[in-house]
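Shown here is a partial selection of chains from the complex, left in place.
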Amino acid sequence: MHLASDNTGPVHPQIMALLAEANAGFAKPYGADPLMEEVRTRLREVFEAPEAAIYLVATGTAANCLGLATLAPPYATVFCSPNAHIHVDECNAPEFYTGGAKLTLVGADDKMTPDTLRAAIEGEEVRGVHGPQRGPVALTQATEMGQVYSVAEVTALAAVAKEYGLPVHMDGARFANALAATNATPAEMTWRAGVDVLSFGGTKNGCMGVEAVILFNPEKAWEFELRRKRGAHLFSKHRYLSAQMAGYLRDDLWRDLAAKANANMARLSAGLQDLPEARMLYPAQANIAFVDLPRALHRRLTEGGVAYNIWSGSLDGADPAEPLPARFVTDWSLSHDDIDAFLALARG
Amino acid sequence: MHLASDNTGPVHPQIMALLAEANAGFAKPYGADPLMEEVRTRLREVFEAPEAAIYLVATGTAANCLGLATLAPPYATVFCSPNAHIHVDECNAPEFYTGGAKLTLVGADDKMTPDTLRAAIEGEEVRGVHGPQRGPVALTQATEMGQVYSVAEVTALAAVAKEYGLPVHMDGARFANALAATNATPAEMTWRAGVDVLSFGGTKNGCMGVEAVILFNPEKAWEFELRRKRGAHLFSKHRYLSAQMAGYLRDDLWRDLAAKANANMARLSAGLQDLPEARMLYPAQANIAFVDLPRALHRRLTEGGVAYNIWSGSLDGADPAEPLPARFVTDWSLSHDDIDAFLALARG
């Protein structure tokens, strides 16, 4: 039972098939391949953004950091959640790509609010040249804890950013899951709400390793291209990135896969909530759940072969009733039967 | 009345005299001047550290960042107070000099404790290669709020750092003030307590612009020299840095000036504490006081010609009784008469 991460599952057959098809003969390198043209056209349609500049890279960290580097000069600070991937999970890659910008943590919760964001912004740049300068606001959508910002929430946060003249970045490694959770359109969730640059994830939702970076304002497109090359993220055999993303977009596969991953999680979290000894730590709005479970239950799940992460604490502790937080992640490749088998095991 | 900062006062005459004396004829550049030899010898005596590598730079930020850069690789995080100068007052210079290391804020208070430090260290590097790696612990002595770590406190914090194999940096822009407040010896306060690298401040205590960086373990001395040059902080006419520091060290001038600055503050803070409407925000252990004063009193002080900083809020608010925090800093060049005149004005 694989509930450890949405980066452990397989690539969707439709994407594998297009990779195989794209492999015929020769193709121009570095993004001049025909499938990249399809990707560009399709993403502009999907986002109702005919002017957007669109690029592919192979990792989510690259997508985030290259995007942020076009928004944050080295003397700026990026406003983000204490849980943001760019803060906790990228080994200082944002600091590297921006040339030494800082990250300012907004509030103490997983999700920012206009109030915590405003307080964080007000707390910086009160010292003129001495402190870091206010830089981009970086949202994670869905969050690392599996929560989703509504369009209204994104709009309100972006409004605070705009009030201070700050650009807005969205880490959408799980953008498809967030969208599936809200029924918003891609445009509503992004540029119409005030987002300037989006990392549009593919890897965690059925691709092999591809993310699109979408600059809704193409002014910094060339700078982005130079930073991508200089970061060693420009692929020579680019057609294989294009093929993944094209396969992901065709027939709205990306939406279907996210809907399936979320439905799996909805089933799983509903089942968990029926367990008297389980306590949800966050609403499981996308495809991630954080749940406190007693140590004894963790032992049963682990012995039963469930792969997942115990977020802190150890199975070896004395008290079988002590709650330890678990993270469960569902991807599209799990079936309802998989979820039900897990729940059966959890119920004991 | 000048209580705004210890960087607004004059250079001590003994230092000016040695600068004039050092100006005769020719001298070898880049630290090969004879006065640098005197400085090196004297600081090694003062710190009972005959092997220490000793360098001069002209700004406190340079001293801190060059020292930190020899301790923190770019994929590390530096543990520091939320109030640390390196965090709030250096416009991302530490991020720049380390090549993109992160700063992790320890606790919510001005001073770290072993508990808050341990919690912060434990909070990082739980993710292997994914998160920043644990790097140096950086203490500010005296703190930006005017507090002083005792030798016991430094020792306890360094012990936590050592437990995790982490080096300890001390920002001693006001090291002399801290020492004057504790009667510890320089060695007790630094390497004997576990400090690896010290920024030994001169600028704020009667010099023109000079700080010594002391590497108690000289292993990285050559790296430091290269980083100093590459940071554009190696002075060609180095004798004028040497002369400042030599003049500062001769006859323990540095201790006398710090004692005088602290005594000025003791007098000032005692007087303030007698005011019923004043509330000390931190114990004024060195030469800085943070005090809540009612707006009406701020107005009287300002109109009376006192130069100081209102840390937040505005004189223009409606409520004359609303308390606003003030920062007062005393240097050696103020007299007791100056302090008394200030207090008389404060008393109204």
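Letters A and B mark the chains in the order given here, with residues in each chain numbered from 1 onward.
As a working rule, a contact is a pair of C-beta atoms (placed from the backbone, for glycine too) under 8 Å apart; a residue touches a chain by one contact, two chains touch by 3 or more.
Just so it is clear, the model here is predicted, and its values are computed rather than measured.
K.L.:
Assuming the 2 chains shown are copies of one sequence, what number of copies does the full assembly in this structure comprise?
P.N.:
When the whole complex is considered, it contains 4 copies.
FYI, only the chains that are shown with their structure count from here on.
K.L.:
Between chain A and chain B, what distance separates the C-alpha centroids? Give it in angstrom.
P.N.:
Chain A and chain B have C-alpha centres separated by 41 Å.
K.L.:
Going by the contact rule at the top, pick out the chain B residues touching chain A in the complex.
P.N.:
Interface residues on the chain B side: 74-77, 88-92, 95-96, 98-103, 126-127, 129-133, 312.
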